[in-house]
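In this view, the complex is presented without one of its protein chains, the others remaining in place.
Labels for the chains are A and B, by order of writing; each one numbers its residues from 1.
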Amino acid sequence: MIGFDVTGFILSWLVFFSIYSILSISLNLETGLTGMANFGKVAFYALGAYFTGYVSIEFFLRLHGLDYPIYSTDAIVALGKLSVEQPSLNLSVFLLTLVGSFLFAGVIGFLIMLPALRVGPAFFGITVLSFGEMLRIFLRHYKPVGATYGLVGIPHPLAWVGGTFSKDLGFALISLSLLAITYIYAQRITNSPLGRLLKAIRDDETATLYLGKNVPLVKGKVLFIGSGMAGVAGCLYAYYLGSITPNAFMPAVTFEVWAMMLLGGVGNNRGSILGAAIITFLDRSTAALNFLFPNLIIDPNFIRWMLVGVIIVVVLLFKPEGIIKEEYVWTPAWRLLEAKAEARRKAFKELIGRLIKRR
Amino acid sequence: MLTPVELVNTVWIGSVYFISAAGLTLSYRVTRILNFAYTNIITLGAYLAVILTLNGTGNLLVLIPIVFVAGSLLAMGMHYFVFSRLISLKATPLMLMASSIGIWIFLKYVYYGIVGYLQRAWKVGLYQATPNLNLDWGLKAYGMEFSGAFVASIALAAAVILSLYLFLTKTKMGKALRAVADNPSLAEVSGIPSDRVMYVTWFIAGGLASLSGLMWALFSIVTPEVGDNLILEIFAVSVIGGLYSIPLTALGAYVISGAENLLMPILHDTIGLEVSFRPFIAFFTLLVVILIKPPLGAAGALPYRFRLRRKGR
Partner (left out) sequence: MRPILEVKGVSKSFGGVRALDKVSLSIEKGSIVGLIGPNGSGKTTLFNVISGFYPPDEGEVYFEGMRIDGMNPNEIFRLGLVRSFQNPRLFQTMSVWENVLVVPKQRGESPLLAPFRSRWEAEEMKIGKRGKGLIGVFGLNGSERKRASDLSGGQMKLLESLRGMMEGGKLFLLDEPAAGVAPRLANEIFGFIKRLREERGLTFFIIEHRLEILMNYVDYVYVLHNGRLLAEGGPEEVVKERKVIDAYIGD
């Protein structure tokens, strides 16, 4: 076990846990609650990551009057130097890209609604899945974002902090707080009239339409929010790794998020986080396994993806509700029923009391 | 430059698309399950062709039935182990789709594992391979020479389509299949157990997928992701056919293949479009079809029409 860094393992797990929890909460919003088969989650994750990478690199280089091409060695060296100079610049670029990747991925997610307007879930699934693959192919061949090499030297928001430990700890805390915001928002809208409406759309969108709800618009809004969340996850990912390549955004990533959502329990946000915690832990462990035993017969990555497939199928077959079961939408209006039940209970007690007295 | 090579590719790749999309369409119509793991069956067919002919004495006529049955067994296995159980659990179509995705990703990496293992054990390059078939002969006609692989794949495609047509129109089982496809609740009355209809459907669809993998391998390189790389085109072709009509599917197959093999080189020469953007043709076709003329019935589409201006007065 020499050389295995436990704190490093935990901190990196915390970051990945936050990133994937945000992804699975967003998937749960779109799929678990609203019933849209988003098989292209990874596309919006990639959009967030590439937006962040491109904008932050451009900002750092152009602001300092450097015009190296974006993936040149000069640029990477310059970025390394520039990123430790001005903390305020790092942080403001971080904030800018955070908001920007939410909006950028969100708007494109909203537009994805258009094809789904007229076709059923199967076709929507095909379209979004294909969109993800197209985006990856595009990124692989589009020179301005580095084509196959991707973007390298993305300036870490905390690059100026001395010491890897405090830098990583700081970033883990940032990620966790973004997760907290995402979770609180998702949890609150789940238990609101909006959450109820989304579940109605999931159960029977035609009937919902017949109750006067503008179902396509609601779906579009949900896709905006869900894709925006995925964009934020992508933003964190880009900063954390410092470099991104198109091949990090394979369709398999989408299904890993699906596995998390299904394992934790469809339709509830706590489940999504639990699923993300379990699977990212397995994932980080296989990475550690790789590090500890470099000569394994079978590539640990293969095992990881196979596991994702097995989890999806096994959960659907044997525990379709997942670890945490979905609940009704709890809103204040339920209290109206309480009052009634309460009154009935009281009346019943009185009746019993009277019967006993009579004896 | 337009050369006979591109024409040959159009026909050959079009046939691969057609046969695989026909299987997908058939299985979707009858079972109402959109099976993403369908691509694994294509890969299986392609790899069987490679592995069974490693010693270089492959006879296509022996290979065809083996490949067909292997694909059928895989598809029926998926139904037996996963889909049928989920259906009896009253899973929603969404969850059935999700389960097929689970199978898909699982099998994909199982293939990677097996291929990697065999490669090391047998010491042959398998990650990118071609089958060793005796197809060195050629056929001369109209002043052109057609390779054995081309002739074989065309003959295979024709035979498949003809037998599919005969099966669907002339046999009792084929008619039952069509009845289920047209009206699932009505077919219950016809007296043929729907379970058997399901297995027959997967038998045929799996066989077709596997054969299309074999056809691909006759011309091109096989990797553990061949099927996945075709998925977009197959979906686009099926959607052009509305996931409904087999003749329209055929049309879609050759149109997409033609656009990829004939139009793409022209676009490359004239506006310098990179050849690697080839899959975009299928994707944009898919989008346009879905936006402008959504497939018949579109499987539970919302009765909602997008209008810019409100009608009414």
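Just so it is clear, a residue touches a chain if its C-beta (ideal position, glycine included) is under 8 Å from a C-beta of that chain, and two chains touch if they have at least 3 such contacts.
Remember, it's a predicted structure, so these values are computed and weren't measured experimentally.
Between the chain not shown and the residues A:A116, A:I189, A:L263 or A:I324, the one that touches is A:I189. Across the entire complex, the residue among A:V77, A:A207, A:L292 or A:A347 in touch with the chain not shown is A:A207.
Within chain A, the residues in touch with the undisplayed chain are 184-185, 188-189, 192-197, 199-200, 202-204, 206-215, 218, 221-222, 225, 326, 328-329, 331-334, 336-337, 340. Residue-level contact of chain B with the missing chain is found at 303-305, 307, 310-313.
Assume only the chains that are shown with their structure count from here on.
Distance between chain centres (mean CA atoms), chain A to chain B: 32 Å. On the chain A side of its complex with chain B, the touching residues are 31, 35, 37, 39, 114-115, 117-123, 125-127, 129-131, 133-134, 137-138, 140-141, 205-206, 209, 215-216, 252, 255, 258-259, 262, 297-299, 302-303, 305-306, 308-313, 316-317, 320.
Remark: chain B residues 28, 34, 36, 82, 85-86, 89, 91, 93-95, 97-99, 101-110, 112-113, 116-117, 232, 235, 239, 243, 274, 276-277, 279-280, 282-283, 286-287, 290-291, 294-295, 298-306 touch chain A in the complex.
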